[in-house]
Each structure stands twice: as C-alpha cells, then as structure tokens.
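Missing here is one protein chain; the remaining ones are kept as they sit in the complex.
Let's turn to subunit A:
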Amino acid sequence: MDLIIPTISQGLLWSLLAIGVYITFRVLDIADLTVEGSFPLGAAVAAACMLGGMNPVLAIFVAAFAGMLAGVVTGFLCTKLKIPALLAGILTMIALYSVNLHVMGKANLSLLQVDTVFTLYSIPDVTLGNMVLVIGAAVVVFTGVLCYWFFGTEIGASIRATGCNPHMIRANGINTDITVILGLLISNALVAVSGALVAQANGFADVGMGVGTIVIGLASVIIGEVLFGTRSFKNCLISVILGSIVYRAVIAVVLQMGMPPNDLKLFTAILVAAALSMPLCQAKLKKRKVAE
C-alpha cells in the first residue's frame, strides 16, 4: 500500500523521458539512442551545479540546455554528415559517457548534503515523498501542455510532418535537416530534465544510470499507447505519461512478487520485444483465421 505514492512519483519523473522517446521514436520516426547518454547527462550536470552551490531549479534548466546540445550533436551527425540515425545516437551516447565523467569528476555524486527542488520549498504537513509527487505532477502537467502547444504550432507541425513524410514537407518548403535537429533537441532536453529530477529525488547522480533508459522509454510509450489510445496528439501525450506510471507499477508488482532486481532489465527488454512484435503476431493470427 505504502508503495503507491513513490510508484506514481517515479512514474511522473520518468514520464519526461518517455515523452522524449515518444518524440523521436513516434513523431520523428527515429530510434534515438542518445537518451542513454543524455539522461545521465542531465543528472550529472544538475548534480555538479547543485554541489557548486547553484539553485536546484536553475540546475534543471542548465541540465535541459546540456540535453539540447546532446540532441543537436546527434542531429548534426545524422543530417549534415549523413550518418544513419541509430549509429549517430550510439556515437553521441558513447561520447557522453566520457563527458558525464568529466562533469561529475567521478562516477557517482551524492546529493544528500544539498537542497533539491523537493526539499527547497517544504510545505508544512507534507512529507518529502508527497513533495516528489506534487512537484512531479506539476512539472509533468506543465511539460505536457507546453508540448501540446508547441507541436500544434507551424514549426511543431513541420516536425510532425517530417517524421510522417519528409518528401511532402520538403515539397512544401521546409528544411528537413532543421526539423530533425529541432526534434532531437527537444527530445533530449526533456530526457535530461528527467535525469536531473530523478537524481534529485533519489539523492544521487551516477554515470551508469542511463543504461537501459531507451528500453524503459519505449516500454512506457508502448504500454501507454496500447492501454490509453493514440487518437490524437493530445491523447498520445497523456497515454505516454500514464504509460510511464503503469510501467513503474508493473515493476513494483513484479519486485513484490519476488523477482530479483538484477533481472529487471531482462524483464523490461522482453516486455518491449513482445509489445513491438504484437502487430506482426496479430496480423499472422488474422491471416490464419481468414484461412480457416
């Protein structure tokens, strides 16, 4: 019972990662592995800033800016240098491993001695755990509304059209190199903010905390889409956020049922593989039924 609040809180903080993955994987139609580096980048930058005395809110904005740079690097590699997007993301991700170590100075930074966004503005009678929930919800609602607005603007619509049909949008005068870079920039900024928030909530930043984040993001996107629908862009955004929370709940349940934590990544990978192969399996089943 007492796991509900932390589960929802974690789901909210990680949902920014899920939105970032949604923007690249679904909107731009690119599997962007940069997230594995930009998530810990956000954590590392925010942690280093805070330990240097910066306000934790400001530290999140600096983390977002770092994430943008990471996205631009991947975008530059895949548009201007024509490196396949998957490889471009891997290159940035590997490079960021070294960058993150430089930023932190070592592999792990503890944030227990400094104020975080969750401890800075304590409200009487509200526990730290509930603060994470409240602030997480506020940040997610703000980000969701911002994304909905942006992707409804002329620039945002150009980015969506780029992922859907680059020929069409070029024929209408849009430079698809720019829209791809812009999409990657926004995605990785959100992922870095997610990393910064998770680090602040958990009290540390670790150079290895990015491992598997792409799969977690995909799991959230797919779970959300299956359970909550994809009718419109607004619907998709809400689905992805809820998907992230459901994913955390599933993890909490399987851990409660006695699954060793070391098997979590294996479990998530199988979950995503199963979900991604579902359309194919459904088509096969349908064919068989028709044949009968």
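Methods note: a contact is a pair of C-beta atoms (placed from the backbone, for glycine too) under 8 Å apart; a residue touches a chain by one contact, two chains touch by 3 or more; residues count from 1.
Keep in mind that, in the parts below, contacts and distances are computed from a predicted model.
**Student:** What is the missing chain called in its UniProt entry, if the choices are "ABC transporter ATP-binding protein", "Menaquinol:cytochrome c reductase cytochrome b subunit", "tRNA modification GTPase MnmE" or "Cobalt transport protein CbiQ"?
**Tutor:** The chain we cannot see is, by its UniProt record, "ABC transporter ATP-binding protein".
**Student:** In the full complex, which of A:P84, A:G152, A:G208 or A:G229 touches the chain missing from this view?
**Tutor:** A:G152
**Student:** Identify the residue among A:A43, A:L96, A:C147 or A:A161 that touches the chain left out of the display.
**Tutor:** Answering carefully, the residue with contact to the hidden chain is A:A161.
**Student:** What subunit A residues would touch the chain not displayed?
**Tutor:** Answer for subunit A: residues 150, 152-158, 160-161, 164-165, 167-176 touch the chain left out.
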